[in-house]
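Note that this complex is displayed minus one protein chain, with the remaining chains in position.
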Amino acid sequence: MVKVGVLGATGMVGQRFIQLLDNHPDFEIAALAASSRSAGKRYEDATTWYLDTPMPDSVKGMEVIETDPAKMSKDVEIVFSSLPTDFAAKVEPAYAKDFVVASNASAMRMKKDIPLVIPEVNPQFLDMIDAQQKANDWDGFIVTNPNCSTIALTLTLKPIYDNFNINRIYVSTMQAVSGAGYNGVPSMAIVDNLVPYIGGEEEKMESESLYLLGELDGSDVKPANFSLSASCHRVAVVDGHTEAVFIELDEEADIDKIKDKMANFKGLPQELDLYSAPKNPVIVKEEDDRPQPRLDRNASGGMAATVGRVRKDNAFDNSFKYVLVGHNTIRGAAGASILNAELINKQIL
Amino acid sequence: MVKVGVLGATGMVGQRFIQLLDNHPDFEIAALAASSRSAGKRYEDATTWYLDTPMPDSVKGMEVIETDPAKMSKDVEIVFSSLPTDFAAKVEPAYAKDFVVASNASAMRMKKDIPLVIPEVNPQFLDMIDAQQKANDWDGFIVTNPNCSTIALTLTLKPIYDNFNINRIYVSTMQAVSGAGYNGVPSMAIVDNLVPYIGGEEEKMESESLYLLGELDGSDVKPANFSLSASCHRVAVVDGHTEAVFIELDEEADIDKIKDKMANFKGLPQELDLYSAPKNPVIVKEEDDRPQPRLDRNASGGMAATVGRVRKDNAFDNSFKYVLVGHNTIRGAAGASILNAELINKQIL
Amino acid sequence: MVKVGVLGATGMVGQRFIQLLDNHPDFEIAALAASSRSAGKRYEDATTWYLDTPMPDSVKGMEVIETDPAKMSKDVEIVFSSLPTDFAAKVEPAYAKDFVVASNASAMRMKKDIPLVIPEVNPQFLDMIDAQQKANDWDGFIVTNPNCSTIALTLTLKPIYDNFNINRIYVSTMQAVSGAGYNGVPSMAIVDNLVPYIGGEEEKMESESLYLLGELDGSDVKPANFSLSASCHRVAVVDGHTEAVFIELDEEADIDKIKDKMANFKGLPQELDLYSAPKNPVIVKEEDDRPQPRLDRNASGGMAATVGRVRKDNAFDNSFKYVLVGHNTIRGAAGASILNAELINKQIL
Partner (left out) sequence: MVKVGVLGATGMVGQRFIQLLDNHPDFEIAALAASSRSAGKRYEDATTWYLDTPMPDSVKGMEVIETDPAKMSKDVEIVFSSLPTDFAAKVEPAYAKDFVVASNASAMRMKKDIPLVIPEVNPQFLDMIDAQQKANDWDGFIVTNPNCSTIALTLTLKPIYDNFNINRIYVSTMQAVSGAGYNGVPSMAIVDNLVPYIGGEEEKMESESLYLLGELDGSDVKPANFSLSASCHRVAVVDGHTEAVFIELDEEADIDKIKDKMANFKGLPQELDLYSAPKNPVIVKEEDDRPQPRLDRNASGGMAATVGRVRKDNAFDNSFKYVLVGHNTIRGAAGASILNAELINKQIL
């Protein structure tokens, strides 16, 4: 068993880490770090638990420690981070001196030598780690996962990108409120309403998805050579981002072939049979009115993206459209970091 | 005062007709028609009133009549129709023998000689009426308004289409549940959820919007020469459709100029100062997080479309994107038919 | 025209004050006060406007002043306060030296010589004002209105209390999220959920309602001689509190007579024909499934309480039950203070 720590352990993504790590066959929670306000308290006393499964007994009595690498036991090998961006930028490098940092924070994404990875999409980016350790003289390293909306989207794009030539993509999201944290979206903003704006989200989707599908050339990434435009919106859904995707290819493609490539897509985590890997990263539904976030977000334990309404776009040549749902705090956050760590554990540690 | 009748008077759009016609300066409700189940009853007894303003006293005691042109008093000049499609296809032509039919039903839209009109967009389509009357030997005629999502979208496209060359449009909608009628969307489908499918809606948006912006050539319409692709979704909002719009032009355009053209757009209803005409058909907001359906649907009594987040689309050349909100049962349904009738009343009757 | 000021003008209740005072026949907004963060700015620039009617043009350009009696023009006669409790406790007395303070804050409610008033229920409590002015040597004075849930409840209790002997009351509320302020309830707490707790609310309902129905004896109030127990809950409704009420009387009463007393109840504001007074403070509905907050909260401009399901309670002797809806930020907050001010303006100023 690899001992792991969780940074930001009392927050919403931190709680997901704890939920998903409970009974994990490879990882064992050995440290929970949070703000100094929580440090010193029993985890149970420091935390308002927001999930609908009970807090695991194993963490209830653990003492929360400060978010300081010096306080982290040397027995710990991997720390999972769901820290706020600014704070992550400061402390994740400090942790990387000694620990593997599997981070869901956006601070270090797409930085030189820091792999931004979805294991099914670009596991080869982990090759950056050597350069990262050398350049910084670190014993540990940092690996990051993309933004929640990007992960679900890119999972579904990968089998398309591998089999067809993509010209352009438009994507319009309908995102769950949990993505903003427990206090992020006031109910006054979302009951009988929606908010057509999520700060920074469109930029992240537009850059991260091309980067993930890009080519690793030494320690540089040459982004995929198509363009993607996003419009991001918050709707009255607790968990599960829904995205409407319009794709133009270079030439006409058969819809059944597209669906087939998506439905049968497998990546390295499936090959390696990683614990959190969904059997199929992309599930294709045939019902007219699916995917729906409440019904499909939990597919494969929240680790698969569900696709539906894959249909020809009659307005444009060589075009098709579809709708996808992905669980934003599982596959789009804590589960993404954990799958990264499982891959690292299998291949690097 | 022109006497008017309402067909489908007990339904949701029928109730909006009654609400909007209450205290109307030009129109006076003289007849309320509904199914035979309601016929013979006092309107108040036949109707479960769903609006948040009280049922007007003037209609409470009116006897509901059957939906049969023979039962309609000859004093009535205009009948407003919110009948179901199939039934509308059968009875609207029968009413047109003697009455002006201002219809919100989709049955007769885009049919030969039947004007599909948004008064700010294509009032000249009313010129079809002569041919319609002659071809059918009718004393009355039928005029229709587009689908709810199309109206709000096309209102915002008109000033763009008039001032720039549009290449392609992608639009993704987040539509209110009232659009499906009172019993249309089960709460199980929409609480903590959304439904990524609305039957027939995408096809209507894709065809009607190009038709409305097209050129009338004799009695034929040459649709606008760009393409539009729609993806339609239902969200947990009572009233007010939100649409994310991506537009590619032929050449680069200044965002401020686009906003200016939208904000200052005026059409014939504004010129003629029609009673239900909004001062500005398109309202442009500068706040990051607007428009929002709950806050913006009622702009100008629900008759204006509100636009926000007009921004350059950096993913593509010559491109920009924006978000719009329009009230689906006012500007998108009953109010649309009434504005059509106001224009007809001013120019034709 | 009486010049008035609004304290807490940028908040949610402050915005309701401005909305309701717009075009008021007796009052004219002459000053808008808010926190020092807003002071000095134009109101339009200082405020994120949350209401679905547009910000009145008349206030857009007004300069927001600090919440300091010294900054308030002496032309102002009445200041409306929606300040937070702690701050209200400090500054409302300071304003009262020179101004009439019509307060929606809870800080001074039920304090000695400070009238807590619902004009239809206990207008005679305004007699405390003389003593208040003398005791404090103030030229102005403070008058308060009750908590939002208490107002709607007590309006419906008054005609019962006047005509029957009440033994005991149980009330269970389902309250709108707007009652907690714009940021008060996170969407994570209310989408597909409810929160069975509102801090301090039950205590306020239990004490204020008996006090309002009590007897004024000199400057003391002898509360009504029955007991009331409340359980308060927050549900996914934007505006409009719903309350389930169980009442035991001393002896059997006819349900029709109870409904009749409620429906025909009139108070002093109706007699004096005050501008904001609803024609009927209590509206009784006969439909099985009413009142509903979305459909009934705006009755009489949000100033009436709507009652339904008035029915015999077969479980207990001499008992009946009903459900009520009242608009929490109109009749339950800003509108309550304004009606108090209208009464004061008519009878005292």
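Chains: A, B and C, in written order; residue numbering restarts at 1 for each.
In the analysis below, contacts are C-beta pairs under 8 Å (C-beta built on N, C-alpha and C of every residue); 3 or more make two chains touch, one makes a residue touch a chain.
Note that the structure is a prediction, hence the values are computed from the model and not measured.
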Selected residue (touches chain absent from view) among C:72, C:101, C:295 or C:336: C:295
Option from A:16, A:158 or A:294 whose C-beta touches the chain left out: A:294
Selected residue (touches chain absent from view) among C:41, C:111, C:168 or C:346: C:168
Hidden partner interface residues of chain A, rising order: 48, 50-54, 191-192, 238, 287, 294-299
Positions on chain B where the hidden chain makes contact: 50, 177-178, 182-192, 236-238
Residue ranges of chain C at the interface with the undisplayed chain: 168, 170, 172, 174, 189, 192-197, 199, 206, 227-229, 231, 233, 235-238, 242, 244, 246, 288-295, 308-309, 313-316, 319, 321, 323
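To be clear about the criterion, only the chains that are shown with their structure count from here on.
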Chain A-chain B separation of Cα centroids, rounded to whole Å: 41
Where chain A touches two or more other chains at once, by residue number: 189, 192, 236-238
